[in-house]
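Read the structure below first, then the notes.
What you see is the complex with one protein chain gone and the rest in place.
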Amino acid sequence: MKRTTLAAIALAVTAGLGLTGCAGAAGPAEPKAAEGKTRLTVSVWNYEGTPEFKALFDGYEAANPNVDIEPVDILADDYPQKVTTMLAGGDTTDVLTMKNVIDYSRYANNGQLQEINGVVDKVGKDKLAGLDAFDMDGKYFAAPYRQDFWLLYYNKDLFKAAGVDDPKDLTWDQYTALAKKLTTTGADGKKVYGTYHHIWRSVVEAISAAQNGKDQTSGDYGYFEDQYNTALDLQKSGATLDYGTAKSQKTSYRTMFETGQTAMMPMGTWYIAGILQAKKDGKTNVNWGLAPMPQKNDDGKVTTFGSPTAFAVNKNAVHSDEAKKFIEWAAGEEGAKAISKIGVVPALQDDAVKDAYFKLDGMPTDDLSKKAFTPDATALEMPVSDKSAATDKVLNQEHDLIMVGEKSVTDGIAEMGKRVKSEVLGQ
Amino acid sequence: MTNMAEDLKAEAPFLGTRITEAAEDRRRTDRKRSPREQKKRTANVIIYGVLVVLVVALMVPFIWMLSSSLKENNQVLTVPIQWIPSEFVWSNYTDIWTRIPMMGYLQNSLYLAVVITCLQVLTGSLAAYGFSKVRFPGRDVLFLCYIGTIAVPWQAYMVPQYIMMQQLGLTNSFNALILLQAFGAFGVFLMRQYYMTIPDELCEAARIDGLSEYGIWARVILPLSKPALASLALLTFVNTWNDYMGPFIYLTSNRLWTVQLGLRSFVGQFDAEYAMIMTGSVISVIPILIIFLIGQRYFIQGIATSGMKG
Partner (left out) sequence: MTTETITQVPAPVHSRGNRKQARRNTLIGWTFILPNFLGFLAFTLIPVVAAFALSFMEWTSFSAPKWVGLANFQRMFASDSFWIALRNTVVYALGHVPLTMALALILAMLLNRKLKGIGFFRVAIFFPYITSLVAVAVVWNMLFSPDSGPINQFLHSIGIANAPGWTSSSDWALPAVIITSVWRDMGYYMVLYLAGLQAIPTELYEAAEVDGASAWQRFWNVTIPSLRPTTFFVVVMLTVSSFKVFDLIVVMTGGGPGRSTTVLSQLIYQEGIGEGKFGYSSAISLVLFIIVLTVTVLQFKIQQRRER
């Protein structure tokens, strides 16, 4: 029985060790602010994989040697959940990055953020794209530093091989016809799709709302109909990978485009940085270009949608003033330059920044690509209100049913309206 | 035949707990059955056949994982599935150690899993003795209370719990997770159920021999419950090792991160590096395999109650 006693003692010792402290922590050491420096904490997601943060922090530290920025690194997947939990516990992180406007509205409406009208005024209200989203009855609780919007990526080689012109000033009908024409099956049996629609509902709904000038939280969704018919037509004719397969196989849009499996792809500008990196690393040799999103009307005007990313100051911030100074820098010209250098689209969009952007190594420099970069109007992907999250959920579920063909377009749209009205708007 | 198990238990006179002696007994009885050996051998062949088919069916997703870990990232999620990489990217297995501090993450995971498992096994088996072999008022209600809380999803109370931990100053440390997970009801419940199968006559005889209750737990019950201890340790280890949400909420500093958090850091806002995730997942399975191979040796019939032999 001695062994048992020994085992029990060993257990007790381990247990004791366990409670004496974080003896086992073995990751990289905690960065400590140097003597006399202000340590500014900023919540970020996926620090290693999102180089814009490092670019901003390095730039700011170089300009302000008395500040040490410490990123609070949170996983991208459940970023809002973690931030919410931390804030509930009274967390004192200085700057909070707003991943999307829905979370922003929640934090701002609940008094978790400081008003920063002063910062916004200094940067210049008219200069910041997407600023409207943050306007809450004249008060701003965050300032955007980055603005992504949607455009059409296309594979120049596949276009050339099919002998068709670049996708210039397309309407949705022309786009559909073009996608069908570009769909081929290669000699090796490998299928090339004319286009690839990712499974996000925005591909259908947000673009439709933007080009029809409608509000997605209204509870009336008749205007989605044309766009759904287009999407389903593409899917039925095999010109795009069908939704069910894409969803269940967790198809990666990057794989589709970078391996030449699709000739066109509507996608956000965030992918520019990704594709530049992939080409630089030799992971793909796709010959790509940018075009404006296909349009509802053929009046030559380009309307697309996008969503801003912003910095805000925590109500419980330790260094409120330093935090505001940082945001002013990051949303302003200096910050814009720093992130456009790595292919990220800044919210501050003037000609100087845009020119610098197209000088990036590997960027397509043709006129069409440049035109794609200056849409006439960029609507907000999803309006900001306290109903946005709940509406988003309902629209997602019904989008799913329409796209797998369980519900007809009209039934699905009717159900969306009915559910949003009863579950969200309380009518 | 009403209930043979219990009838026999009642009949079996208690002799002692000399385990080795009994095991030898068994070996002797095994040897003398040579006419049956033939039959047994054919049975074994059939069993092997069944097992091999089964194993293949169970391993398919793991094989996909392995194959994905040897691909370029943009070759992983293809339609249709490509089982054999067009080009084997062995460098994934060397890159991952520099892309993220994988070694540190492994150490953190190991530390957490070992401490939590030890505490869970120790306190769980103690409490289980109280719940199964000692009778006192309110015992069963308290026990149901334990089981009841298992039924509440963590998502429902993680925020109140976090606020409490924050006030105690325990967030962003291993201690928070250890305290949360080491005293769960799972271990108590598992061990209690196992102790119920150990005949009370054993405890009774030990009492007559003059052992205290603690002595009975340490010298009679614990040695007899090795298979249950092994399975509790194994399952607790695996669950702690694979836990994502707990460490995600409680460990903020990168230096405290576990493997599961480290692997999720390959998931970006709009896309994910699945090749790296699969590489890391394959690596993180290895410690579990080692623990399992050690633990499963305790699942050998005949050790537990061979002392009962009359």
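Letters A and B mark the chains in the order given here, with residues in each chain numbered from 1 onward.
The definition used in the following text is that a contact is a pair of C-beta atoms (placed from the backbone, for glycine too) under 8 Å apart; a residue touches a chain by one contact, two chains touch by 3 or more.
Model, not experiment: these values are computed from the prediction.
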Among A:Asn229, A:Thr245, A:Asn297 or A:Ser408, the residue in touch with the chain that has been omitted: A:Thr245
Residues from subunit A at the interface with the omitted partner, ascending: 80-81, 84-85, 87-88, 106-107, 110-112, 244-245, 247-250, 389-390, 393, 397-398, 400-401, 404, 406-407, 419, 423
Residues of subunit B in contact with the chain not shown: 1, 3-6, 8, 12, 26, 29, 44, 47-48, 50-51, 54-55, 58-62, 64-65, 68, 77, 80-81, 122-124, 126-127, 129-140, 142, 144-153, 155-161, 164, 179-180, 182-190, 193-194, 196-198, 200, 203-204, 207, 213, 217, 226-228, 230-231, 234-235, 238, 242, 274, 277-278, 281, 285, 288-289, 292-293, 296-306, 308-310
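Simple rule for what comes next: only the chains that are shown with their structure count from here on.
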Residues on subunit B engaged by subunit A in the complex (per definition of touch): 72-79, 81, 99-101, 103-105, 107-108, 110-112, 114-116, 118-119, 121-122, 158-159, 162-163, 165-167, 171, 173-175, 178, 182, 218-219, 222-223, 248-249, 252-257, 261, 264-274
Touching residues (chain side subunit A, partner subunit B) in the complex: 1, 4-5, 8, 11-12, 14-15, 17-19, 21-30, 45-46, 48-50, 72-78, 82, 84-86, 88-91, 99, 241, 245-246, 249-255, 258-259, 268, 270-271, 274, 278, 283-284
